[in-house]
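The other protein chains are all here in position, but one chain of the complex has been omitted.
Up next, subunit A:
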Amino acid sequence: MTTATTATAAVRGGVRARSARQLAGTGTLLRFFLRRDRLMMPLWVGVIGLLVLSMPNSLKSVYGTVAERADLARQMLTNSSLRATYGPVFDDSLGGLTAWRIGGYAGLFAGIMSLLVVVRHTREEEESGRQELLSSAMVGRRAPLTAALLAALVANGVLALLIAGGLAGQGGGGALALGLGVGGVGMVFATMAAIVAQLTESARLAKGLTGGLLGAAFVLRAAGDSSTDDGSSVLTWLSPLGWLENERPFAQERWWVLPLFVAAVVIQGAVAYELAGRRDVGMSFLPTRPGPARGRLGSAGALAWRLQRGAVLGWSLGFLAAGAAFGGITKGAADLVGSNDKTRQIIERMGGQSGITDAFLATMVGMLGMVAALYVVSSVLRLHGEETSQRAEPVLANAVGRLRWACGHLVVAFGGAALIMALGGLGLGLGYGHELRPVLGACLVQVAAVWTLGGLAVLLYGISPQLAPGAWGAAGVALLLGWIGPALNVPQAVMDLSPFGHLPKLPGGEMAWTPVLILTAIALALTATGLAALRRRDMST
């Protein structure tokens, strides 16, 4: 009897000791991760925080009086397409408008930051083989995942505190709710990335899949908000970004929404933990199948396509689906507005020359274009990845010139950008139900601006591999200017920095060939200069 009790106690103690051992080294790893992210993390947190904290003043400078703000809120609330873009307005105070204008995007960016942090320190380490060496030291099986999630928690926690503290002047409760909501969205996607990182063997795929889920969350919220004006749609509630909106910061905060974030983080974290404890280091739940013994690849171009085709397929499907979703919302927007003459007049005065439908479609087309810029940068920078991983060296030691090697990837990058924009246009047309040609044309016009950013990426990479990641910065700036610039009252000279700002507003507006042709020429010039520089410089060793 006594022996049995002792044995049970020993087993229990053993279990406890084992779970402690699985976490061995977490503290050291966390410090190490934070050190590795000492630039990236403060940059993300700082930029997101700045966007949020600068909003009340920007809004105040444009909508100075209470009456103006009430007017803005009313207009925004009745327009389903703007609701889809930003969510409904729940309160017309400066705090309320800040939460409406930037809250969802802050959550979106926190999600991107979090998924990058988690995948970077889990799957990427395993894929590179570095984890093997770390795990051979006093590092428990679950320690890397724990430390990665803690690192994400640090980043999101600091961001939440920054927002809660910085906006406290607009109302302490609202500021806290917004901060916790943004951080909560970040942690939901941190834990989601943790699950995906257990499933795939490739870090790139893990980031892509989680990014796709984040995009789906945005589309769900947008779709839900286009059909209702109080965030009560089931679609909105399915999205973590919808929870943030439904928390209603600065509009009689609904604190009971917060446990949703906690529950999602705990459940997803538990699933990731369970998976992490069950698998071997470096292995995944989606196993690698053997490949063919004989290859058919015979050129640098074919190799580039083979390496990038998965990404092109993913982006294509994503753009088709996003286009269809946006197109579907458009129909609802037109119906809703069609029944209200007064709203139609307001919207048409606001700039949608041929009406609400075209104005909405033009906004969606612009969004697709700016997201396509992220594709073109990632695709061009495959060159950078191939070079720095030393895979380019043996390829270039064959009868393959640098130009041909680079052009193989650039055809995929630039052609792929045109392809995904065409598919986005096709999706918009299909989702909307008719009038394929104008939306397709509008999407293809965006390609000129997308290529310009692609050309910039080629130039930076061609000059030096160290400069190449700067292309992400350029694409990020274009995205921020396009999405949030107008509300920040940014001077036109700065807005003009983004190639997207120069494009005609289509469909609906006048087609203007001059800016499109000039941008295309700039893209070509940048690309040619970049390739010339690449030919002249040393390959990195």
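What we mean here is this: contacts are C-beta pairs under 8 Å (C-beta built on N, C-alpha and C of every residue); 3 or more make two chains touch, one makes a residue touch a chain; residues count from 1.
Assume contacts and distances are computed from a predicted model.
> Could you check which of "ABC transporter ATP-binding protein", "L-serine dehydratase", "Polyamine aminopropyltransferase" or "Trehalose transport system permease protein SugB" matches the UniProt name for the chain that's left out?
For the chain missing from the view, the UniProt record says "ABC transporter ATP-binding protein".
> Going by the contact rule already stated, which one of A:Leu39, A:Ala399 or A:Ala493 would touch the omitted chain in the full complex?
Only one listed residue reaches the unshown chain, and that is A:Ala399.
> Taking the entire complex into account, which one of A:Ser202, A:Gln268 or A:Ser379 touches the absent chain?
A:Ser202
> Would you indicate which residue among A:Leu30, A:Leu59 or A:Leu303 is in contact with the undisplayed chain?
Candidates A:Leu30, A:Leu59 or A:Leu303; residue touching the omitted chain: A:Leu303.
> Provide the residue numbers of subunit A that touch the chain removed from this figure.
The missing chain touches subunit A at positions 127, 201-202, 288-300, 303, 306-307, 310, 389-391, 393-401, 404, 536, 538-539, 541.
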